[in-house]
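What you see is the complex with one protein chain gone and the rest in place.
Note that the chains are named A and B in the order they appear, and that numbering of residues resets to 1 at the start of each chain.
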Amino acid sequence: MTLGRFLVRRLLLVVPLLVFIAFLNFMLVRISGQDPTALIAGPTATGGELAMVRAELGLDRPLHEQFLVYIGNILTWNLGQSWVNKRSVLNDIWLRLPITLELLFWGVGLGALIGIPVGLRAARHHDGRFDQLARFLSLLGFSTPTYWLGLVMILVFFYFLNWAPPAMGRISLLMTAPPVVTGSYLLDGLIAQKWDVVQSAFAQLVLPVTAMAIVAAAPIIKQARAIALDVQGSEFVRSAQAAGLSGAVIRRMVAKNSATPVITFVGTELTALIGTASVIEYIFSWGGLGQWGLQAIIQADFMVVQGYVLTLALFSVLVFLVIDVAVFLLEPRAEMHA
Amino acid sequence: MTAVSLPDIAAAPRFSLWNRLKGLSHRSATAVIGGIIVAIFGLLSIVAPWIVPYDPILPFTDKLLAPPSAEHWFGTDGNGMDVFSRVIYATRYAFGIAIPAVLLSLAIGVPIGLWTGYRGGWADEVTLRFSDALRVFPLIILSLAVVAAAGQSLINVVLVIGILDAPVFVRVVRAEVLQLRNSTFVEAAVATGNPVRRILFVHLMLNATKGAMAQVAVRAAWAVRITATLAFFGVGIEVPTPEWGSMIRQGAEFMATGQWWVGIFPGIALIVMVLGLNMLGDGLQDLLDPRRRASAR
Partner (left out) sequence: MSLLVVEDLHTHFVSRDLDNRVRTAKALNSVSFALAEGEVLGLVGETGAGKSLTAFSIMGLLRPPARIVQGSVRFAGQELVGLAPEQLNAVRGARIAMVGQNPRGALDPLTRVGEQIVRVILAHQAVSREAARAAALEAMARVGIPDPARRFRSWPHELSGGMAQRVLIAMALVNRPTLLIADEPTTGLDVTVQAQILDLLRTLVREMNMAALVITHDLGVVAHYCSRMAVMFAGRIIEMGPVEAVFGTPRHPYTQALIAATPENLTLDGASPLGGRPPDLFALPPGCHYVDRCPIATEACNALPPWRSVAADHGALCHRVES
């Protein structure tokens, strides 16, 4: 099977998924039972004005028509405006998405960089001291609430030790942001060659990225270990031992055969981790998509919540797609699985 | 050459709880430690009213934000309430929400898993696609959004956690049923003319829910965690309620100003409880994993 045919088949599967996502999102506002009419029309609106706004929003039509309208809106890039501050939801998403992705990228990258080798090593020393410690730390990571971890880091590294800057956003309040190219202050600072900006952006990144990495590493350790144990138990490892291949060669063999399932796992885990990133953003006043969305949930601003949840779901769909293509390209046996 | 001397099997004692515990902890120390932690928290939740030094929602208005002392072991919070008493009392909310939520997940997930696994066909396909589709949403965010939308109440918290977590049990039970479906005892049950309902709920359920049972502790850990997360964001639980997440929410304000005890202690209690449940679940999965069982034969 060629990559083209694979992609077509894979994309066809995505269509019903997207409809489902849109439906769930649509229902989110319905079950809230909130009528945004009054919020949008303002406190002084007359009955006629209310009816006009209602018609404008399509709220006077039957439910299935409203759903079709919602789908039509999505397809025409119309995600509505915030009930609270009237800002365009789509604009805010474009503005804030890169900010979240930067945190996610460094956090998950660091988490995987720690988690995968630890998991593989734990599997190698199955039931040994290192394995037990790794398993315990992984369970501890699973059990630690993200927001509490963030708060404790602020307490220790800002309040007690004074090593970290205050957790107020992505750059020191005293600094002007560099011109936007990528949306990441770190990269934009490098491009503009403003070293003080780079330094400040880096300092602001350290705590949230570390928190993100800790939370990301826990499931990665657990899964990488389980996958590697599985590979180690397979017959070809025993036959490699029988052939007298050295420990190093066998280690490489196990790592290579664990790679595809581990990458796939990290990809699927990104769904949960972008949720985690939101919580970390909230704690560190990061100002990205997550903080924006969580605030909207707290304020019951459901037009924003809709856009937020939709973005997260689409992000996952895209990640799953990328992972599938990557596996198809990397794995010699992919044709058999497809 | 080495000759290893081994204890004699014949000298083995009769059954005793102590030996069973030692045997279990040899197989999975994790499960035993986790079980002990959960048992201690369970005990605390029952005896909480008799052991806490103060009423958990009694404000000492002259002692706001008092640091830990002999009178108030964990200090007092912004309302002057005793943090220690509140931390202990909060175990009741943890169990009070996690137990019904997991029971609800089981009540939804097990029958659906049994039925779709046994019958297959379009119902199976739809259920599978549905539970796969749910996976594109981060569960934390979805729970927060749905509870916020459905309205803030403890009942809604239980309902949302229970419903959103049911697919886990559907998947586990379905997978086991698929393996068992063609086994001899099911064929025998069909051949002797048992109705489908009976086959599912009598013959398959006991055999197929083993995997689900190991998941129960893990999902309970998740339920406790997500409850606290909801409360931390002020979704689902009202403020003076002694609940860990809501206490951490209050403590968050004081974290950057140094009154750490308000948020630290409930956080530690939450972690230990969730860790206990996770250890129990992880250990149970090890004990029930056929591959591990085989290697310990």
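Descriptive notes on the structure:
Following the convention adopted for this analysis, contacts are C-beta pairs under 8 Å (C-beta built on N, C-alpha and C of every residue); 3 or more make two chains touch, one makes a residue touch a chain.
A quick note: this is a predicted structure, and the numbers were derived from the prediction, not measured.
Considering the entire complex, the omitted chain makes contact with A, B.
Within the set A:4, A:62 or A:247, the residue that contacts the chain not displayed is A:247. Of A:257, A:271 or A:291, it is A:257 that touches the chain left out of the display. Touching residues on chain B toward the chain that is not drawn are 1-4, 6-7, 9, 12, 15-16, 19-20, 22-24, 26-27, 295-297. Annotation for chain A: contacts to the undisplayed chain at residues 234-236, 238-247, 249, 253, 256-257, 332-333, 336.
Everything below uses one rule, namely that only the chains that are shown with their structure count from here on.
Chain centres here are Cα averages; for chain A and chain B they lie 24 Å apart.
By the touch criterion stated above, chain B contacts chain A in their complex at residues 30, 129-130, 133, 135-142, 144-146, 148-151, 221, 225, 228-229, 232-235, 245, 248, 251-252, 255-258, 260, 263-264, 267, 270-271, 274-275, 278-279, 282, 291. Across the interface of their complex, chain B is touched by residues 16-17, 20-21, 24, 28-29, 31-34, 135, 139-140, 142-145, 147-148, 151-152, 154-155, 158-159, 166-167, 233, 268, 271-276, 278-279, 282-283, 293-294, 297-298, 300, 302, 305, 308-309, 312-313, 316-317, 320 of chain A.
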